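FYI, not all chains are in this one, though none of them got moved.
So that you can tell them apart, the chains are marked A and B in the order they are listed, and the count of residues begins at 1 in each.
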C-alpha cells in the first residue's frame, strides 16, 4: 500500500523544516549560553508550534492526495487508508 | 454541505461521554472537598485523555463515512470535505 509522498507543496514543507532546524540550533545556543530557562521554554513552545503546523499542512495534503483521490477511483483501499491516517492523527494529537 | 452525523458507533460514543461526565462530576467533588491539587490535576489529565479518545474515535468514523465514502461516489465535494476535516483536526491538535 506504499505510495509516493504528497509532493505538491514540497518547497513550502522543506522551507518550514529549515526554519524549525534554525529554531533548534537557536535553542542549542541558548542552552550553551545559559540563557534564562523561561526564555528557552518560550522558544521550545514556538518550535513545537512550528512542527505542529508542518504536520497539519502535510496531513491536509495527504488527505487530499492519498485518501480522497484514491477513494474517488473506487476500490477497497479507501477504508485501510483512512484507518492509517486516523492512526497517524492519533499519534500526532498525543505527541 | 451538511450531512447526518456519523452514526455507526453511536452507543459507544454516548457511553464514552457519560464516562467523561462522571469524571467531571468527580472533579467537582474533589474541588468541593478540598482534595490535594496534584490528585485533582491527575484526574483532569485522565478526563482530557478520555475526551481526546472520544474525538479520535469520532474523527475516524467521520473520515470513513463522510470523506472517503462520498469521494468514492465521485463529485467535486471531496476536496471541500477534506479541508473541513483538516480544519477540525487542527483545532483538535491545538486544543
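Criterion: a residue touches a chain if its C-beta (ideal position, glycine included) is under 8 Å from a C-beta of that chain, and two chains touch if they have at least 3 such contacts.
In this text the structure is predicted, and so the values were computed from the model without any measurement.
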{"item": "Copy count for the complete homomeric assembly [2 present here]", "value": "4"}
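Criterion: only the chains that are shown with their structure count from here on.
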{"item": "Inter-centroid spacing, subunit B versus subunit A (mean Cα positions, whole Å)", "value": "21"}
{"item": "Residue numbers on subunit A that touch subunit B, as the complex places them", "value": "52, 55-56, 59-60, 63-64, 67-69, 71-72, 74, 78-79, 81-83, 85-86, 89-90, 92-94"}
